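I'd like to ask you about the structure that follows.
A protein chain is absent from this complex, but the other protein chains hold their places.
Per-chain numbering from 1; labels A and B assigned in written order.
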Amino acid sequence: MSNTKSLLIVNRHAPYDGMYAKEAMDAALIGAAFNQKVSVMFMDDGVYQLLREQAPADIRQKNTSLTLPMLDMYDINNVYVERASLQARNLTEENLLIPVQVIDSVQASELLGQQDIILNF
Amino acid sequence: MKYTLAIYGAPYSSQAPQTALSFAKSLLESGHSIYRLFFYMDGVHNASAIAVPPQDEVNIPAEWSALIRKYDLDAVVCIAAALRRGIIDKTEAERYEVSAHNFAEGFTLSGLGQLVDAGIASDRLITFGP
Partner (left out) sequence: MILHTVNKSPARSNCLKSCLRIAPHGGALMLIEDGVYASVNNTKHSQLIVDALTRMQVFVLEPDIKARGLSGLLIPGVSLVGYPGFVELTQTYDTVQSWY
């Protein structure tokens, strides 16, 4: 695959709501492995995927947050969180497991507008 | 234009498969092409060969099979999502030594990479959420 496209992964679901969080992470890493320009955005309940200290063993789930540092290992540095979604949930960057860029709704809109491909999770 | 349709909803619990089917028929009739259908998450149930809805109801898996045959479409079912949910072809049934298989004709089991590849290769990627 020679052509490089911009690919945005949009995460809007809470971490243990179906398999969205895991599948989104897989898609991001595959995008990077395909040498695409990958960005990841978390909004709505998707921001809960980033919370520290998740321990889902007692609900018999894998801890999807443990794979978040893989984004950096795959050189996916464009990780965005929508500010209104954080504020609506009484969260700040300090609650989050990995460094992110907090963006407002205008910036989120611009981010979406810049993409060749949007994958929704 | 070349389209990829990603279908995330299961027949009978979500309208997504029917919306995607109608959309697919409409775009093919207007001369556009489908690069790939990608069935993901609960959408893998669209590839069941053994769904038997009452005769006066739409048989969505059968409609997909017919459309795939008519237009010779590439219809990929995410293998991880499918195996988790008990949608399995003969090869995988033998590999995992399970007693039955139920994978409809015309579909192919493959990985999530096929969705990313399709996004890169298509002019438009449309997601039909559950």
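Methods note: contacts are C-beta pairs under 8 Å (C-beta built on N, C-alpha and C of every residue); 3 or more make two chains touch, one makes a residue touch a chain.
Everything quoted here is computed from the prediction, not taken from an experiment.
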Chain A residues touching the chain left out here are 10, 12, 43-44, 82, 84, 105-106, 108-110, 112-113, 115-118, 120
Note that chain B touches the absent chain at residues 1, 3, 8, 15-16, 19, 22-23, 25-27, 30, 32, 124-130
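Everything below uses one rule, namely that only the chains that are shown with their structure count from here on.
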Round to the nearest whole Å and give the separation of the Cα centres of chain A and chain B. 26
Would you mind writing out the residues of chain A in touch with chain B in their complex? 1, 3, 5, 7, 18-20, 23, 26-27, 30-31, 34, 36, 116-120
Show which residues of chain B lie in contact with chain A when the two form their complex. 6, 40-41, 81, 84, 112-113, 115-117, 119-120, 125, 127, 129
